[in-house]
Each structure stands twice: as structure tokens, then as C-alpha cells.
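Before I ask anything, here is the structure I am working with.
Only a single protein chain was left out; the remaining protein chains are all shown in position.
Presenting chain A:
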Amino acid sequence: MKLELRGITKRFGALVANDHIDLVVQPGEIHALLGENGAGKSTLMNVLYGLYDPDEGEVLLDDEPRVFAGPGDAMAAGIGMVHQHFMLVPVFTVAENVALGHEPVKGGGLIDRAAARKLVKEISDRFGFDVDPDALIENLPVGAQQRVEIIKALSRKAEVLILDEPTAVLTPQETDELIGIMRQLKESGTSIVFITHKLREVRAIADRITVIRRGKVVGEASPTSTEQELASLMVGRSVSLGVDKGPAEPGEETVQVRGLTVIDPAGVRQVDDVSFGVRRGEILAIAGVQGNGQTELTEVMLGLTQPVAGSVQLDGDELVGRSVKEVLRAGVGFVPEDRTIDGLVSEFSVAENLVLDLHDVPPFARSVQMNLAKVRANAEQRTVEFDVRTPSVEAAAGTLSGGNQQKVVLAREMSRPLRLFIASQPTRGLDVGSIEFVHQRIVQERDHGTPVIIVSTELDEVLGLADRIVVMYRGRIVGEVPGGADRDVLGLMMAGVPLAEAQAQAAAHHTTLGGADLEAEHGTTTEEADR
């Protein structure tokens, strides 16, 4: 089916998320929609899928103008979408999720479970998915959940499949499988719209590439373009793709985590006997697929939860058992993974957010009252230092863009003398400019001699930033590799394969993306050389 978008415009108040966007997707084509976070890709697809009404423009299917009142209409017209945040009910089974909305029924409105199961089995077998129709979604790994989403779309006879940042949660090996599935779908005549900001993938998969910047189509590109070309088209200026950092000069090991174990109220071992150390002046990255205990590990180090066993020592002082305030005062800086929920109080002003942790000590506090002049002066200074773009320091933090919010969090956490800096998903959802800034500040902190821990699910970030990498899987540490290791080895370790085995497997078979890495290394392009 041919899909065409003509002059789609979508405004949210003063913000123009999509500005007269034109896009044509030919039948059986993999069309990549490339753009940074916040460029308006997802908005466009939500318009196409009937979740948003466009302010202007029209959607054409096989040259027929169509109006979708809701996702139901879009689906009926043959459009399927795999959302970035899966639209699956965690407490339902695979079959129930696939059936939802077009359930096969027996008499009396009761669901024909056998038919629902059979449908899942059929599609799953056709593409070699190996998905159990009776498994509960919440018990499935993210890769399998994504396959359920694809089954869901295919079970509704989707002829155009939209994949919104599908590789964000996958290991390189899983990404490889996904690429295989996409090619298979293409063979069978399905058109695919592939939304991403990852240049490597675009080049590996797409037939055609449309680049979007700030809500506008800025051009088409062919998959043979270099990453550098794509990057400058996407960002609008030339960018350095790697992280600009010198070699680490590690000092003594001041952070020691020993046998840390966290069990959640449901009895699940979220962190399982984790031990590692961090030296002064080095960045340790904790890599892993989302939900393998990284969140719990950082929370327990900060004192938000208590471990059932183990210790965290900072310069010989035990941190376990101390309150969050004591841990912060001991010199730990912490950037939580969700800045809007845990990092900031959205309704508070930028100035207030900058002193959340120090509001009760001089100079910001004078006995029982706060010294507002000092708070304001501090904010003026920090916003300049950290390049926070805000109309005023009195603006509510929630009104800033994601990148500026993250800079506020960084400014707060880095403006104390630190003995340990922990950043969880420091650049998730940020635009390229902000990512560069955040990375630069983290490297700067390392160069000051602070031990730094980065928790990231983004392999590019891990490979670019880390001096050492440990990989977590199901709450355990699978193994440790030096910074800049082989992407495929890391990917396999993220799926629980031990180091030695991962190296053997990776050497035997390289994934599309990992292979691209190696090629780049041999071709010595500038951005890879500084790893």
C-alpha cells in the first residue's frame, strides 16, 4: 500500500511540532524517518495513526485521501504501529493483548481463547518468533514484547507498519533479528516506516531516508550517505559523533561495592550479589538492557532502598544504612534516570530546583527561613555555567525542554564537592546538542578526579564514555570489559552470555551494526579514531 502525507501541520499551543510535512512511502519499502529527539517524528506518526488530529494537511492511502478519527480507523485502513513505549497490558497474556480490540468471540460475548491462541501461533510461526501465546507480558523480556507488538499489528492485516524507535531497548543481536524481520515483512509487501535517531541503523536498513529537523522535512538522503553527512543534515551543523575525551588517569579505588543484594517486596532478587569498585578519575559504565537491576542498584547506593546484604564504601565510610541526605552530604552526586519525576519538581522554579538538596543549610538557609537572594544569585550563576536556556530563573522547571531540564539536574548535582558521581541514563531523550554538553561535563568531572558511574542502556553512550564497562543481567554482573570494547561482545553479555563465550560468539558472527563498527575502525573515520 502506498502511503502519502501531504502538508501535515500539528501545533501544540505556540509550538509547531510538524510544519507542512510531506512524506511518500512506496509499497514494500523500508522508509526511515530520521531526526533527533524532539524533532517531531513521533508527533507525525501519531497524526498518521489517528491519535492526534492534524491542524492542516491530509493523509492519503493509495492516493485516496483518508481521515482517521482514532486509532481504530487507522488500523481498519491497514496501518499498524509499534510504539516506542509498548502498548501492551502487562497483566494480560500475549493472546489477550493480540486479541484486544478485535476479539474472536463465541456465544454470549465470551472470548474464543483457542482462536486467539491460534492466531498468535500462526503469525509467530510464520516469522519464526517463538512467542508463547499464554505467557504474561510482564514476564517477557523487552525483545519478546516487541515481537508481540509486531504480531499485534500483523494480526490486524497491517500493510503499513510504523516502528517508533524500535531498537532503543534491544541488544545488537536482537536488533539484528529485528532487521531480519523487517526485511521479511518487506518481501511480503508490507511498507515499513522506521523512526529513529540512530544513524548506523538507518544506513544498514533503510531503502530511503527522510530527515526531519525542528518539525520540518530538511531533505532526503540515500542509505549510502556517510554517518557524518546524515548527522549534519539531522542536526543542522557539523557534529562530532564520538565523545571528546582524553585517556583516563585512574587514581586509587575509593568506591567499593561488595556483595550488594536487593530483594523487592515481591521476593524478586533485583540486585544479586553485585561487587565492583570505581577509582578516582575513571568512568565506570554499567551497561544492560532496561530492567536488569540497574535502577535498583543506583537507588540502593543512594540510600533510597535498603539492601538485604552487602556494603557500599566511599573512602572507607559505609553508605548502606545511611539516609539519602547523609549519603548526599557525604559527597555523592546523583542524576536519576527519570528527570521529570525523580530529578526535578516540575512546578518549582529553576532556582528552587537548583537548591533542592541544600535548601536547609547556609548560605541558602538562615535559621528557619530561606535566603531567597542567595538562592536567586546561585541560580543566575549556575544557569550561565551550565548553559541552561530559560526565560528566567523563576520559570517553572517543567516548562523547560528536556535538555535544559537535565542541565538543571546536572548543575544541582555537580555544584557540590563530589566524591562520587552517579548518573543514570544521563542523555535519554535529549537532543544532540544537549547530549554533547552532558557528556562533556561528565568527562570534566572525571578529569577533576571524581569516580564516576554511568548507568546506560544506550550502547553508543556506553562505548563512547566509559573507561571500564560492567554488564548487568538479571541483577547480576555478567562480566567486565575495558572501554571501547566490541559492540557485539557487549550485546551478547547484555543477554546474559558470559565474557569468554560472548567473545567467541561475536568473533564467529558479527551483527550488521557491530560489523559496521569494525569497518569504521579500519577505515579510520575521524569520529571513531578518538575512541
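Please note the rule applied: a contact is a pair of C-beta atoms (placed from the backbone, for glycine too) under 8 Å apart; a residue touches a chain by one contact, two chains touch by 3 or more; residues count from 1.
What we mean here is this: contacts and distances are computed from a predicted model.
A.B. asks: What protein name does the UniProt record of the undisplayed chain give, "2-oxoacid:acceptor oxidoreductase subunit alpha", "DsrE/DsrF/DrsH-like family protein", "5-methyltetrahydrofolate--homocysteine methyltransferase" or "ABC transporter permease"?
C.D. replies: "ABC transporter permease"
A.B. asks: In the full complex, which of A:G28, A:G57, A:G143 or A:G277 touches the chain missing from this view?
C.D. replies: A:G277
A.B. asks: With the missing chain put back, one of A:K10, A:H31, A:H83 or A:H439 would touch it. Which one?
C.D. replies: For the chain that is not drawn, the touching residue is A:H83.
A.B. asks: Could you tell which one of A:G109, A:P247, A:G316 or A:P417 touches the chain left off the display?
C.D. replies: Touching the chain that is not displayed is residue A:G109.
A.B. asks: Mind pulling the chain A residues that touch the left-out chain?
C.D. replies: 49, 51-52, 70-73, 75-76, 81, 83, 86-92, 96-97, 99-103, 105, 108-111, 152, 259, 261, 263, 265-267, 269, 272-273, 275-277, 284, 308-310, 468, 470, 473, 476-480, 496-500
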